[in-house]
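One structure below.
Every protein chain but one is kept in place in this view of the complex.
The first chain written gets the first letter, and so on, giving A and B; residue counts start at 1 in each chain.
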Amino acid sequence: MKYKVTVFLKENVFDPQGNSILRVLHNLGYNDVTNLRVGKVFFIETNGNSKELIDKIAYEILSNPVIEKYTIEELNG
Amino acid sequence: MADSVLNLEEIIISDRVKKHLEVLNLSEDEYRLIVSYLGREPNEVELGMFGALWSEHCGYKHTRKLIKELPTEGKYIYQGPGENAGVVRVDDVAIVFKVESHNHPSAVEPYQGAATGVGGIVRDILAMGARPIALLDSLRFGDVSKPEVRHIVSGVVKGISDYGNCIGVPTVAGEVYFEDIYSNNPLVNVMCVGVTKVDKLVKAVAKGVGNLVVYYGSKTGRDGVHGATFASAELSSEKEDTRSSIQIADPFVEKKLIEATLELVENGLVVAIQDMGAAGLTSSSCEMAAKGGVGIELELDKVPVRVSDITPYEIMLSESQERMLAIVEPSKLEKVREILDKWELDWAVIGKVTDTRRCVVKYRGEVVADVPLKYLVDMVPTYVKPAKEDQNVKKLRDIKPNLIVEDYRDVILKLLSSPNISSKSWVYEQYDWSVQTNTVVGPGRAGASVLRIKGTNKGIAVKIDGNGRYMYASPYNGVMVAVAEVTRNVSFVGAEPAGITNCLNFGSPDDPNVSYQLQQAIKGLAKACKELGVPVTGGNASLYNETDGVQIYPTVIVGCVGIIHDINKIVDGVFKKPGDLIALVGNETKEDFGMAEILKIIGSDVCGKPPIVEFDVEKRLQEFARFVISHGLISSAMDISEGGMIVPIVEGIIDTKLGARIDLSVMPVYPSIALFSETPSRGIFSFDKEFLDTLKMIAEHYGLKFRVIGEVIDKDELVIEGLPEGSLVLSKEELRKAFYSKPF
Partner (left out) sequence: MKRRVGVVVFPGVNCDMDTYYVIKDVLKGDVRYVWHTETDLSDLSCIVLPGGFSYGDYLRAGGLAKFSPVMREIKKMAEKGYPVIGICNGFQILVEAGLLPGAFLKNKTLTFICKMQYIKVVNNTSIFTKGYKKGEVLRIPIAHGEGNYYLDGDTLKEVLDNDQIAFQYCSEDGTVGEEFNPNGSTYHIAGILNKNKNVLGMMPHPERASEMILGSVDGAKILKALVD
């Protein structure tokens, strides 16, 4: 099975990187961009169907549950 | 105080208020005190402000009375406690420094906790108008065999590294210790040193009715609301509900903040500056106004915010990082705007200085808080809780430690590879210690680090030290060992100790034993500083370091700044050439194994009385060191502390192609005592043999024991003679393997 795990900061957590990149975009004239937040993407392959396993490793290892959340997507093919 | 028509005993505290008090860590008695001050009950925003300013972190409730004992006057002191940082002065150069803790946040989110800790102390130095030129850190972690401890260690080191490196302030010295007692309560104490000209120093004292209050830095968000109160509370095992108290670091903005602030100060554009640290806007505005004897009015609508639905309460208590508050004369605003815009910092005029001596907070045209400043800042209750020594500790002290060494090779290599003794290069190589090109002696070379002061031929030596285990057995004597050690390290590079900053790390003062530790530790700190003639310029208190009732050792961390009058007359701890003699100088070596490092290594019970510092000898040893260094008579100097004499001898050769031959039979004590005893006020000096007679004479003049114990040799090994089994030869390869082993 192939999965895509996206990890990103929780909504109320400040994102310094996103903030700075947004400012540069505005300086370059892209004022229609109103918000930008930075996250991480993991592509994971497993033997068989293991949504529970993915959830466990996403929570315990791939993300920092104190400040981050994640989503899991099953990929076809 | 207003005429009160309220009878305090009759005040019924509503459930809603009780819940709020719990979050704020204020007691019901404190609430009643607030009501008696105001003559009415405070509203929610006002109560939040009291909670923040009356927290242990901001109000120093349990330590304020005690720290009055500390000496604050001295030869180089320009300014003692009371401002954002202390200042020592050399000619027209002001050296600004202070240490702060960020223990509780580092326990919950190690990376951000440590990073924001660096940010906070840097801003304290910056608020004085000084350029931060160095960082030092004192870290205490738990048992590294526990994965959660390793997670904390990695996070904290990376947090300090990423933040310090990004803002371009070198981390030049520090210490790292591992003791199981800190497993759930790590200690992250960070010290910052800054430099400016004396006439450019800025105070955090608001003045001038009509002057503008200018906010600049990052926008305000919800992060860290109740951070100050969180730092003043014990942690329960459930970390989930402390999530909202995590502050996020943005070192890029901090760097811009540093440059913008220094430009503002250089151009004489600010009357006063304060950083928005613990309790954010509340503490910075109220403290500045209270000090100036003025009032302050804030319009929260003007504050740059990250989210549109943030409430006035949240704005006042937010601990979003990288924000400063400045008092600016209206005529200077245009130039201030230019600088802040150039550095692309968020900023706004958010209020003005008044003459009401009150803090008045407005939001959308309405007054949401109105409190006389004296109640918030000057009339914070202070407590001296009942103190009683834990009898188990007394029993521990009375047990004589048992030291039997059978296999010297085995014990020496075990000692050198133990986490507390082994090289910390795995930590400090992650720190940029050479940026700003002032680092003359960096980490790992000597007991202290040395920085030059550009534009002069002077320099400063800096060091940070502490000893929790000694202090557990005897808070009074233990802290004195730390003060002696930190000043000794500074003297041994050739500097004159000028001032000390301290961080008090303790458990909960509600426990009579902790209260006892606190009182004894401060007494000991005061005595040591008075005896050595080194004043305290300020510091920090971090209480409630305990989890589920398990308290940390009482740990006072002391940072010292010393003055070097000629930057070309310094030494480090590295041996220089074959043929140089090695001497042990200072106090006579006694059987000092109480609570010593070696006991852990050989698996013996850790017990006994920690060593007693003889200040008379200590002072003379430090003067001797400075004298012989300034006269170019020695090649190296290193003090003896944890682990005993074997440690500085190994450190003398470890990074060189040289070796050493030591003969213990010249010592009047048993070999195990000679090598491992932790008697204070002693040092290892190496020197060219042509200076032997001169040095003997000088040592005699200073009344110090001087014994040649060996020489530097041209072989890659350490030879120790005079052992029960004869001689022992340790190759550099095995020494390096042990000394450079990492804890995980």
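In the analysis below, contacts are C-beta pairs under 8 Å (C-beta built on N, C-alpha and C of every residue); 3 or more make two chains touch, one makes a residue touch a chain.
Quick caveat: nothing in here was measured; it's all calculated off a predicted structure.
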Touching partners, among the displayed chains, of the absent chain: A, B
Touching the absent chain when the full complex is considered, from B:148, B:338, B:378 or B:429: B:429
Touching the absent chain when the full complex is considered, from B:123, B:140, B:255 or B:397: B:255
Listed residues B:291, B:424 or B:452, member touching the removed chain: B:452
Sole residue of B:43, B:165, B:547 or B:741 that reaches the chain not shown, by the stated touch rule: B:165
Chain A, residues in touch with the chain not shown (by the definition above): 16-17, 20-21, 24, 27-28, 38
Hidden partner chain, residues of chain B it touches: 158, 161-162, 165-168, 250-252, 255-256, 342-344, 428-437, 439-440, 452, 454, 567-568
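We take it that only the chains that are shown with their structure count from here on.
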Between chain B and chain A, distance of the C-alpha-averaged centres to the nearest whole Å: 37
Residues of chain B defined as touching chain A within the complex: 108-109, 112, 218, 221-223, 239, 243-244, 246, 248-253, 306-307, 320, 344
In the complex, chain A residues that touch chain B: 12-16, 19-20, 23, 64, 66-67
